[in-house]
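Yeah, one chain of the complex is gone here, protein chain that is, but the others are all in their spots.
Labels run A and B following the written order; every chain starts at residue 1.
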Amino acid sequence: MPLDRRIVDEFVGVLGAADVLSDPIRTRTYECDGLTGYRVVPELVLLPRTAEAVAGCVKVCARHGVPFVARGAGTGLSGGALPVADGVVIGLNRLNRVLEVDVENRRAVLEPGVTNLEITAAASPFGLYYAPDPSSQQVCTIGGNVAENSGGAHCLKYGFTTNHVLSLEVVLPDGSLVTLGGDSAEQQGPDLRGVFLGSEGTLGITTKITVRLLRTPETMRTLLADFPSVAAGGQVVSDIVSAGIVPAAVEMMDALAIEAAEGATGAGYSLDTPAALVVELDGTAEECDDQFEQVKAICDKHGCTRLHIAGSPEERANIWRGRKAAFAAVGRISPDYIVQDGVVPRTRLSEVLDKIAEMADESGIRVANVFHAGDGNLHPLVLYSEANGEAEQAETLSSRIAELCVEMGGSLSGEHGIGTDKACSMPRMFGEEDLEAFHRVRAAFDPDDICNPGKLFPTPRLCGERPGKYRPHPLEEHGAIERL
Amino acid sequence: MPQQGPSAFDAIRPPERELLDDCVHCGFCLPTCPTYQLWGEEMDSPRGRILLMDLAQKGDIGLDGPFTEHMDNCLGCMACVTACPSGVQYDKLLESVRPQIERNVTRTKSDSLFREAIFALFPYKRRLRAAALPGALYQKLATVPAVRRLAAKLPGRLAAMESLLPPVTLREAFATLPVHTAAIGKRRARVALLSGCVQDVFFHRVNEATVRVLSAEGCDVLVPREQQCCGALEVHAGREESALGRARRTIARFETLDVDAIVTNVAGCGSSMKEYGHLLADDPEWAARAEAFSARVRDVSEVLAELYSRDDDGGPRAPRTPVQGRVAYHDACHLGHAQGVREQPRAVLRTIPEIELVDIAEAALCCGSAGIYNMIMPDAAAELGERKAGKIRDAKPDVVVTANPGCLLQIRKYLGEGAHGPVPLLHPVQLLDASIRGVEVPRS
Partner (left out) sequence: MTRAAPTTLRPTTPREVRDAVLDTPGRLAVAGAGTAADWAGRLHDIDARLETTGLTGVIAHNPGDMTVSVHAGTPLRDLATEIGTHQQRVALDAARVGRGATVGGLVATADAGPSALVYGSVRDLVIGTTTVLADGTMVRSGGHVIKNVAGYDMAKLLHGSYGTLGVLVEVVLRLHPVPKATATVAVEGPLQAAAEHTARLVQSPLEPIACEWVSGDPGRLLVRLEGGESTLHLRVARLVELLGDGAHEVDESVWDEHAALTAGGPGPGGDGGDTGGPAVAPDGAVLRIGAAPTRLAPLVAELPATAVTAGLGTGVATVTVPGAAVAETHDAVAAAHGTSALRSRSADLDAPAWGPAPSGLPLLKAIKNRLDPDGRLSPGRFDPWM
């Protein structure tokens, strides 16, 4: 049902006609984010240029009960920015200024549309950088990173977006503008900034972000090692951890993923290896060199077939370019794909990969694997062809993989979020009481359910009449945790 | 989404379904897209445009209205092709969509008048020479009907067009290159040079420098007479029929020559000539000839870099004199993105002793010239021009070099004066020529 003309006029009154898109062909281009399996055309797309304009738009929404969805670069992989029918999309691309780089206090103040990589670009002349580095960092925005609590390859050592954000200016669903967090880690009362981070756009819209910057490490050592099996690579990771080494990043790719990434970038990965491991250490020169020797020895011990050490910043960049292009590059080996994002305890990596391979064989759908081996975050890429009618099969397999991760004591999502994609699987991970409590938190922020509704929580509309039932968490079955 | 109805495209080379399906909607193209950078709107990004093409192909939307508007907004810089991890061939998609628009969408009166006038002028060396004469453009070209019509209806746009024509001396405008210039010393290659239309009239000095440098580095250089426009501007604007005619004539003119390479010093010409094979793939008479032609096309920097990297008798040959100062190399989109030629021009420039080659921030972003774009979309082009000029100023260059006349004109317009007068804007080969000849670096 189209929006009442008077409501449209109110949005135009706030923004001016040029910043309100209503033509159905134009709004069509906002029908999905990086997850293309779900598409909904919004009634309007609003493109504010200031935080006050964002607040103005949200006030109009609140007044008339119009649902709204915030959108950054639209790169999310869980459908978190999927528009709501009869609702509006609020695009934050035009709030894209780096407002301040405070070198002495090592922080930057940003508008939400600044891309992740632009933060480091602005900070690097001062020997500083922004640590979280999702693979889409050249395009994804800090506002989106805040919504999803994005991680990246280097979060094993440095943590996630939530560990690097000091404060947020937020437009709440009633249109009020508040600041959560402050100038230091010392906060007053409950950490509302922490609750907001990773809430997938369901609690409000970020309009200004202050992030911590880190000093660029003195030394970075990166190696690319081939192994005869994913299990051998996994053993290397275990030994590195046992040695008390915390690498900056440990990434693994299997043969299919390597094929795609190498095809896209020509980064120098071996096309004939079943598994490749990227290990990066950083820190002071003497510590880094010492640990790097240990890592090399561990690789040799587990039958490494080729060890390539990045000899220059360009070579290092090349290795990472290959790894970071892996998702999107899968377009080269498959017309359609779904990226999963489940997490398992790191010690169960080999086990879960074997099971995924079995499930893939059973369903006849190929699965490529790229994963953050250091923290057990898998990115199985379920490859399918919509044209060949494989979509439903692929979605089923994909959901089963996510749920398998939960069964193994892990999580549905390590960094991509629940969004639309995994909302129906939430009852596999959380009980009714948990979800009900989440609802209460949500209602405190958004009593009218207009802020990115339909995401994160299972709804009958999305999941059928009865969302999948809660199954006891395995740790619960073992008596390790208790539920009443 | 399944097919909704008959495709909005006609049957003549519509965008291929497989190429559309390559896009996985990841968005990696967004940051390098000039219009997305300017406006932050999804439908003015490559991802959005591909989505619109997909919808049109599925019969869900028509070609007129927003579809055409957002395709017209595209500069065709192809930065997205470089950025795309999935290998989406946006260049091919755009080149099949633009002729569809030209054939099937009725443009507004003013738009079509303006486009007609542009294409009545630019591909014609004789008219360009006339345009270079002193006096108002209309006075000089009153015999060209398209220009006359534009002057009658929209004198303002004619003036805008004229403001982009560079000052040139009459002697230069009418000068011609020798048909044959022998290699100095032992011959290392034999090449034929496309002298171009705009290039030969307004940047004849670049052509002269090109011939001198190639000869000094051991190339026999042929410059066939009776050359015409290669059709690049028309290819990129979707005026397919006329463009293909020019392609055929250019192929016919060069294919019989016994040369190792067909050389151009214009990024836009090189990129379209390298695509002749694809453009004429459906023409049984010309497909093989076009492919053979395209395979021999090289940018001048590619030829030189190849000579320098040869194992046998390689390396720079002509002695150089040092050039001191900061030289900023601007990647022309049609060289960097469309042809993937980035390293070679830099390698060639580094053969000049003492040169300090500096990078320009946001190198992947278009300067806004983009063929005829700065004439038909002056506002967007101006914003991009200002932005690029700002980044160039930040690099504090003593000289700026780039391998495309459009970029040179656009950057000149927005760069303005430096602390010591205007910063020289040159083609890289001019700098090399000055070094080889031991003369002062030219001012233009």
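In this text, contacts are C-beta pairs under 8 Å (C-beta built on N, C-alpha and C of every residue); 3 or more make two chains touch, one makes a residue touch a chain.
Everything quoted here is computed from the prediction, not taken from an experiment.
Peer 1: Which of the visible chains would the unseen chain be in contact with across the whole complex?
Peer 2: Counting the whole assembly, the omitted chain is in touch with A.
Peer 1: Identify the residue among A:Leu180, A:Ile319 or A:Cys424 that touches the chain left out of the display.
Peer 2: Reading the full complex, the residue touching the unseen chain is A:Leu180.
Peer 1: Which residue among A:Val344, A:Leu381 or A:Ile450 touches the omitted chain?
Peer 2: Selected residue, touching the omitted chain: A:Val344.
Peer 1: Considering the entire assembly, which residues of subunit A contact the chain that has been omitted?
Peer 2: Against the left-out chain, subunit A lists 102, 104-107, 127, 148-149, 151, 155-156, 159-160, 162-163, 172, 176-180, 182-195, 197-199, 215, 217-218, 238, 241-242, 244-246, 283-287, 290-291, 343-347, 372, 375-377, 409-418, 422, 426, 429-431, 433-438, 440-445, 456, 475, 480-484.
What we mean here is this: only the chains that are shown with their structure count from here on.
Peer 1: Give, as an integer number of Å, the spacing between the C-alpha centres of subunit B and subunit A.
Peer 2: 39
Peer 1: Help me check something: in the complex, which residues belonging to subunit B touch subunit A?
Peer 2: Listed in rising order, the residues of subunit B that touch subunit A are 1, 21-28, 30-31, 36, 40-43, 47-48, 51-52, 55, 61, 65-67, 84-88.
Peer 1: What part of subunit A is in contact with subunit B in the complex they form?
Peer 2: Residues in contact with subunit B: 21, 23, 25-26, 28-34, 36, 39, 45, 47, 73-75, 91, 93-94, 96, 113, 115, 136, 138-140, 263-265, 325, 327-332, 335-337, 387.
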